[in-house]
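== chain A ==
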Amino acid sequence: MIEFLAIDYAFYVYGSFLSFITVVIICTNNAVRYHKKTLDHIKNTIHQMSKNNEA
Partner candidate 1 sequence: MPKRLTLIRGFTAMFRRDLLQYKKRPSQILNPLIFFIMISAAFPFAVNTDQTQLVQIGPGIIWIMAILSYLLTLHHLYNDDAEDGCLDYIMLSPQPLPLLVLAKICAHWISSGLPLIIISPIIGIIYQMQVDTILIMIATLFFGTFALSLVGSIGASLTISIDNSNILVSLLVLPIMMPVLIFGARTIELYQSGATTMSGMYFMSAYCMFALSFSPFASAAALRIGAD
Partner candidate 2 sequence: MWILLHKMASPKYFYSIASSLIPWLFISGLLMMTYGMINGLFYAPPDYQQGDAFRIIYVHVPAAYISMMAYSLMAIAAFIALIWRIKIAHAVIVSAAPLGAWFTFLALLTGSLWGRPMWGTWWEWGDPRLTSELLMLFLYLGYMALRASIPDVIKADKLSAILILIGAINIPVIHYSVEWWTSLHQGSTLLKSGGPSIATSMLYPLIASIIGLSLIFGSLLLIRTKAEVLNRERHSRWIKEMILKGEI
């Protein structure tokens, strides 16, 4: 395993790959959380409204 890490310019290559993975994870996280937040907010509003109507 160590010999895989000891390629030339290891810092730059692994740094780029790590930053790539980080950015993709950040974007996915962001998108999914934004979607969840919007959906939950709307669900709350609608359930609230329907409760008020029933009451």
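By definition in this document, contacts are C-beta pairs under 8 Å (C-beta built on N, C-alpha and C of every residue); 3 or more make two chains touch, one makes a residue touch a chain; residues count from 1.
On how the list was made: all candidates are chains of the complex that A comes from, given by their letters.
All values derive from a computational prediction rather than experimental measurement.
K.L.:
Identify which of the numbered candidates 1 or 2 touches chain A in this complex.
P.N.:
Among 1 or 2, contact with chain A goes to 2.
K.L.:
Give the list of chain A residues in touch with candidate 2 in this complex.
P.N.:
That would be residues 4, 7-10, 12-13, 15-17, 19-20, 23-24, 26-28, 30-32, 34-35, 37-39, 42-43, 45-47, 50 of chain A.
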